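Report on the following structure.
The complex appears here without one of its protein chains, the remainder shown in place.
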Amino acid sequence: MTALDSVPTTQRPMGVAPQGPLDISDDDLVSCVACGLCLPHCPTYRVTGLETSSPRGRIAAMRAVQFGGAPIDTVFERYMEECIQCRGCEAACPSQVPYGRLIEGARQALHERRSHDRRRRRRLAEWLGYTVILPRHRLVIAATWLLGLGQRLRLVPRRLVPRGVALPLVSLTELRHPLQPTAPTAPSGASSGGPSTGNPTNAFDAVLFTGCVMDAWQRGTHRSAITVMESTGAMVGLPGPGGDCCGALHVHAGRTAEARRLAERVIASMPGDAPIVVDSAGCGAALKDYGHLLGSPEARAFSERVHDFAEWLAPRVDRLAVRDTHERVVVADPCHLRHVQRQTTPVRSILAASHRTVDTDDDGLCCGAGGAYNALQPDLALAARERKIAALQRAAGGAALTDFRVVSANPGCLMHLMAAGVRAVHPADLLAEALDPEHPRWPRDAIRPEPSRHPGSTP
Amino acid sequence: MDATVPDHRADRSFASPSDAELTRLVADLGVALGPDRARSDPLELALYARDAGVASGRAAAVCFPRTTAEVAAAVQTARRHGRPFLGRGSGTGLAGGATPVDDPVVIVTTQMNRVLEVDVDERFAWVEPGVLNLDLTRAVAHLGLHYAPDPSSQQACSIGGNVATNAGGPHCLLYGTTQAHVLAAEVVLPDGTVTVLGGLSPDQPGYDLRGVFVGSEGTMGIATRIAVRLMPDPPALRTLLLDFTDVDAAAATVSGIIADGLVPAALEMMDADITRMVEDFVGAGYPRDAAAVLLVEVDGLTHGVDDAIEIIRRVGTANGARTVRVAADATERNLLWKGRKSAFGAIARIAPNYYLHDTVVPRTRLVEVLRGVYAIADEQRIKVLNVFHAGDGNLHPLLVFDGREPGVMERVHAAGDAIIELSLSVGGVLSGEHGIGLEKRAYMRSQFSPDDLHVQAGMRDAFDPDGFSNPHKVLPAGSRCGDVQSLPEGVWV
Partner (left out) sequence: MTRVGAVAPALSAAEVAERAREIAASIGSSHGPVVAVGAQTHWEVGGPVPDLEEALVVRAPSGIVAYDPAELTITCGAGTPVAMLDATLAEAGQECPLDPADPAATVGGVLMAGLSGRRRLRWGPLRERLLEARFVTGDGRIVKGGGPTVKNVTGFDVCRLLVGSLGTLGVAVQVTLRCQPRQSVALWTVGPTGVSAADVRRRLFNPSCVASDTQGVHVLFEGHADDIDAELAVSGCTPVVAGPIGPQGPWRGRISVPVTALRAVVDGLDGLDGLDGLGALATSMVPAAGDGVTVAWLAEWGVGTVHVASLSAEGLLAARALAQAHGGWLLREAGRLGPAGPDGAGPSGVGLDDGFGVGLPDPQIQRRLKMAFDPAGRLNPGRIPL
């Protein structure tokens, strides 16, 4: 007989677990009971069928490192880097394992270790991207200009990365025109006048966080968001200096220290207590997590103010005068909206009057975009997208991709889907299209404190 | 052992392989399947050391075939190298059935995940083993069909794994377990040959090999294609919630409903603590102050369903149900079921560990057994929560604890032993749906005599005379040592 009668229990280590090399809580790490209910909700497991690319497997690998003395080697690094960090597993976990915390902790350990032995060229590229460009909005805009020019001169191929991960055509016109919200009509009918950019204060009803890449590549969507928000009578402000890069990509890459610095900058850019509206699900999730990232009371208070665009709009949607387009749109919830912010109802309710929303049957499985993921792990990203597109088409009753639009509130997902020929659109753009231009804007007076019904509708 | 009894090599063990042997094994698997689909990195192997049970083992290699021929090649390669093998699906089993023992080659079927054929008229589908249970139901939903067995892990568990464990679920009360829903299975036998057990022809000549294979926990080969029955969606479907101030009354209602001539589609029970925690978690409208609730589902044709609702209402009320609530619509129904199926999630909120038993008792003995289970837990100072398939008497007492507390595991095991002993003493069985695997083998002798086990060992040997397929599972060591009671000399051979 073998020694199987003395098989060790791995359900959790007994006694006091030794402090391992990963900066993650042992309590968090042992809270996984390996039931496997996360597996179908993991986009990488779904396309590979490998335990190594599943949340359960990654946690088991972290345990092997933390408790079992396994080395932090390239194998471990690969398992951790294959994670898209969509956190679909976290929403599905019956034991409520804080997977996001675990994977960020593991990535941070990898980042610190990598700083020593990663090849110089890659380190340089990462430094350029994460440390130089992303936090400097002018550089982002400048780089986007160059990209846009290159695209037009056909210097930049449509497909930068192998096999279909592509960049959208940048709008140079948009880049020339900065965002400039207009003041809403005052209750008396007189304009309160003046541009609303600059330092946001309580004078505004909401501040739209514009981000870095999105402001460069999808500024039109911000315009739509401002138009829609203003149509509810809100006076919309923009962040002050430093309110650009949210640091989400840095957190994902394990560059926690840089992320913290960026977070502090963002918080400083939007003082006051006005709601902060974010029309990028990824940025929204990051801003909502500042409380945890920084751990300070100010950060927590700041995070409390953060709302996704749809989340902010939903209670005010009755003020919008939209026409019913009868268009059927398939909803592709961004993971950071669905799994992290746990906001799925608002986008459906804000579109209810103008569009017919259809859901997919895949429990909101990630499309594979994942911030910079589709550039770093193109094979997995493309396989996940293939699966997503099949689900979108099923939801559309088998229609061709050209025959229906898909709504998603995250720039990364939009670009990733569009690169595959999906007609993906942000809900703000959909709503802006459907706004009735003849109808007067809702008067500002009625906005705070309590949203009420549209004057034109019956009580 | 008597000379006339066949030489049972299946009770054998396999020595650990040397590094050189492992290298050759993995190289050969790579030749058979492609180098990227045969792996042996220590960290990767560690991830295949267990399933959702507690026990942990060690694999020699792990491989990911995509076709029947590749599964057969993997089995043949393992055998050629003198290594046992182990089929694995999603690894959601709770009894250690997929825990590798004796350094086997783990053959993972997750990449075989296609629904191959759906026949709407004859209501069956051919699927690959890696198709997930809920995915199958979703794939046929637009045809008005579904796959009936619905284990709580149905979103994650695979049909191949369901076949291996004869998986159950709430709706098996009326529709039967996996066994009743598998028409045929293409199987790679332990000798590496391929056959089809059962068939679309519901009767097969000779012994029911399909019936033996389903539920054999991977000890008789690996299913590579499975024909399953699909059921038509019922025209009428209603879900009821009954609320009791007394556990005994809830248990009495369970047998009362059945005795009144009704077999509901599902009949589930949750006790006070679990109900409260589920309600905190899901907000489905479960009464927080109930001592127990019953979740009952009836389906079929309209009038029969209406009558059934009346029976449940009457029996429940007669037994002291405080309220009998009928879910008004699909949303309310789904919320109630979400509560039931999130029960384990709620548990994670009070203690980090649980140990789950799976005994079945005659449903008329539920009252006394439940009392006994609470008393046992009290005695061992372990918290116990009961959320289970009451309709078929399938208990799932959850012993919840913090494994870091010194000495707690001893008390958990003592409580588990006592619960099993109690269940068997009233005419129950060891496992209703999770299986025996590695973790419950030692209890087999409480339910079966040496002769019973001897016959079962012979069944295993019939499929796997050399003991290569998932060794050391289900049967306790020495199952083949039952004395032959009365075989005379000069026996007629």
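Each chain carries a letter (A and B) given by its place in the written order, and its residues are counted from 1.
Basically, a residue touches a chain if its C-beta (ideal position, glycine included) is under 8 Å from a C-beta of that chain, and two chains touch if they have at least 3 such contacts.
Worth saying up front: this structure is predicted, and the values here are computed from it rather than measured.
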| item | value |
| --- | --- |
| Missing chain: touched chains present in the view | B |
| Residue of B:G34, B:G300 or B:G320 in touch with the missing chain, whole complex considered | B:G300 |
| Touch with the omitted chain, as defined above, among B:A15, B:A141, B:L200 or B:A442 | B:L200 |
| Of B:Q76, B:Q179 or B:T245, the one touching the omitted chain in the full complex | B:Q179 |
| Touch with the omitted chain, as defined above, among B:P232, B:G285 or B:G478 | B:P232 |
| On chain B, residues whose C-beta touches the chain left out of the figure | 4-6, 119, 121-124, 165-166, 168, 172, 176-177, 179-180, 189, 195-197, 199-209, 211-212, 214-216, 232, 234-235, 255-256, 258-259, 261-263, 300-304, 307, 360-364, 389, 392-394, 427-436, 444, 447-449, 451-463, 465, 474-475, 482, 484-488, 490-493 |
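Simple rule for what comes next: only the chains that are shown with their structure count from here on.
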| item | value |
| --- | --- |
| CA centroid of chain A to CA centroid of chain B, Å | 39 |
| Residue ranges of chain B touching chain A (in the complex, touch as defined) | 13-14, 41-44, 46-52, 54-57, 64, 90-92, 99, 101-102, 108, 110-111, 113, 130, 132, 134-135, 138, 153, 155-157, 342, 344-345, 348-349, 352-354, 403-404, 406, 409, 438, 472, 477 |
| Complex interface listing, chain A residues touching chain B | 1-2, 4, 7-12, 14-16, 27, 30-31, 33-41, 48-52, 56-57, 60-61, 64, 68, 70, 73, 75-76, 79, 92-96, 361, 363 |
